[in-house]
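All protein chains of the complex are present and in place, except for one that has been dropped.
The chains carry the letters A, B, C, D, E and F, assigned in the order they are written, with residues numbered from 1 in each.
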Amino acid sequence: MILKPLADRVIVKQVAAEETTKSGIILSSAAQEKPQVFEVIEVGPGGLVDGNEVKMVVKKGDRVITGKYSGTEVKIDGEEMTIVRQSDILAVVE
Amino acid sequence: MILKPLADRVIVKQVAAEETTKSGIILSSAAQEKPQVFEVIEVGPGGLVDGNEVKMVVKKGDRVITGKYSGTEVKIDGEEMTIVRQSDILAVVE
Amino acid sequence: MILKPLADRVIVKQVAAEETTKSGIILSSAAQEKPQVFEVIEVGPGGLVDGNEVKMVVKKGDRVITGKYSGTEVKIDGEEMTIVRQSDILAVVE
Amino acid sequence: MILKPLADRVIVKQVAAEETTKSGIILSSAAQEKPQVFEVIEVGPGGLVDGNEVKMVVKKGDRVITGKYSGTEVKIDGEEMTIVRQSDILAVVE
Amino acid sequence: MILKPLADRVIVKQVAAEETTKSGIILSSAAQEKPQVFEVIEVGPGGLVDGNEVKMVVKKGDRVITGKYSGTEVKIDGEEMTIVRQSDILAVVE
Amino acid sequence: MILKPLADRVIVKQVAAEETTKSGIILSSAAQEKPQVFEVIEVGPGGLVDGNEVKMVVKKGDRVITGKYSGTEVKIDGEEMTIVRQSDILAVVE
Partner (left out) sequence: MILKPLADRVIVKQVAAEETTKSGIILSSAAQEKPQVFEVIEVGPGGLVDGNEVKMVVKKGDRVITGKYSGTEVKIDGEEMTIVRQSDILAVVE
C-alpha cells in the first residue's frame, strides 16, 4: 500500500536509533530524546503552494533532519511515519 | 441531496474503521484515536483562493489522509461528513 | 428595506429547523446545536478585496452552509440575518 | 469644523435609536445593545492602502452597518463620531 | 535641534487642551482622557515601506487625529512629542 | 575588531547620558529610563529583505532614535552595542 503526499509534502520514517547513533547525529537538548534522523519514503510533486512555486529537492532514500515538532504522525502497515512539508526539513545527511 | 463545495474545499467521509485497519493506515499518537482515512465525496472547483490560483488534484472516490483537527463537520442525510480545504489533505492512499 | 452588502460580503438567513432537518443537513458536534443551513438574501459585488480579485459565485436564493462562528448577526425588519464573507461559505446545497 | 479622513477611512455618526428602530435594523445578540446604523459624514480619498488600491464606494449621507467593535470614537463639536476603515463597513442600507 | 523621521514616520506634538477643546474635538471614551489632536512637526520622506510605495499626504503644521495607542513618545528640548507612522493618522482637521 | 551587519541591519551604540541630555532628546514615559539616542557604528548593505528591496538611508556617525525594545544587545571589545533593523530606527537627529 502506498501513500502519495500532496504538494510540498514528504513522508519520512525514523531511522533506527542504533543506526542513527552510529551515524553520529543526535538532535540534542535532552539525552533521552529520540534521535530524529529520518529516511525519505515518498516525495510530493511540489508546484504552487500558497501561491509560491516549490521545487522538491529531497528524494526517496535521502537521510534528513527535521525540526523537532514538525509534521503529522501516521501509522502505515504497522510502521510509524511522519508527513512533513519540505520546508520543515533542515538538512540532508550525506 | 448534494452539497457542492466552494473554491478549494473538499467534502470527505470517514472510511469505516475495520476497512481502514485492513488497509493498514492509522493516524497514531493514541491507540484509541479514530483512524482518519477519508473518502472524497465532492470536490470544489478550485480557482483563485486568497489571490492564489489553486488547482484541484484530488477527485471523487480518492482515499485521503488529513490533518487531525482540520475541517468542519457536517451531518448530511444522517451521515457525518467533513468539509476541508485541499491544502489540509496530506496524502492520497493508492 | 434593503441591505446591500459591500465587497465580498453576503447576507444570509437561517432556514427554519424543520425544513433543514427535512433536507437532511445538520452541522453536527452537538445534537442541540442549531442547524446552519442558510438562504442567501443579498450578494455583494465582489471585486478587489485586500488586493485580491474576488468573483462572487453564490446567488440570491442559494442554500448554503457556513463555518460555525462566521459573520456578524443583524436583525432586519424583525428577522435575524447574518453577514458573512463569501470565503466563509463552505458549500452550496443542491 | 471639518475632519478629513485619510486613505480608506470613513467618518460615521450613529443614527438616533428611534430612527434606527423605525428602519427595522438592529444589530442583535443582546436587546439592550445600541443599534449600529451609522450615517456617513466624511469619506477618505482611498488610493494605495498597504500596497493595495482601494476605491471608495460609500458616500456622504449613506446609511451603513459596521462590525461591532470597529473604529475609533471621536467627539467633534460635542457629537460622538467613529472613524472606521471602509473594509469595516458591512453593508449599505437602501 | 531637529529630528528627521525615516520612511513613513511623522513627528507630532499634542495641541494644548484648551485649544483643542475650543476646536471642539475630543477623543471620547472617558472625559478625563487627554484630547488627542496633534500638530505635525516633521514629516518623513515616504517611499518604499515593507515593499509598498507610501506617499506622504500630511504636511508640517497640519492638525491631525491619531489612534489612541499609536506611536513612540519622545521628549525633545523639553517638549513631549510622538513619532507615528502616517498610517496611524486617522484624519486631518480642517 | 569589526562586526559587519547583514541585510538591513545597523549596529548602534548608545550616546552617553550627559551628552544626550545636552542634545535635549529623551525617550520619555519614565524619568529614570535611559535616554535612547544612539550613534550608528556600522550599516548593513540593504538589498532584498523578505522579498522587499531595502535601501539603507542611515550612515556611520548618524545620531538616531529607535523603538524602545528594538534589537539585540551585543558587547564588543567591552562596549555595549545594539543590532537593529533599519526599520526600527524612527528618526535621525540633525
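Convention: contacts are C-beta pairs under 8 Å (C-beta built on N, C-alpha and C of every residue); 3 or more make two chains touch, one makes a residue touch a chain.
The structure presented is a predicted model; accordingly, all values stated were derived computationally and were not measured.
Participant: For chain A, which positions touch the chain that isn't shown here?
Facilitator: So the residues of chain A touching the missing chain come out as 23-29, 50-55, 57-58, 65, 67-68, 86-87, 89-94.
Participant: Touching residues of chain F against the unshown chain: what are they?
Facilitator: Touching the missing chain: residues 1-7, 9, 11, 42, 44, 48-51, 72-78, 80, 83.
Assume only the chains that are shown with their structure count from here on.
Participant: Taking each chain's centre as the mean of its CA atoms, how far is chain B from chain F in angstrom?
Facilitator: Result: the chain centres lie 51 Å from each other.
Participant: Where in chain C do residues touch two or more of the other chains?
Facilitator: 50-51, in rising order.
Participant: Just say which it is for the chain contacts: an open line, a closed ring, a star, complete, or other.
Facilitator: line
Participant: For this structure, give each pair of chains that are touching.
Facilitator: All touching pairs, sorted by chain label, are A-B, B-C, C-D, D-E, E-F.
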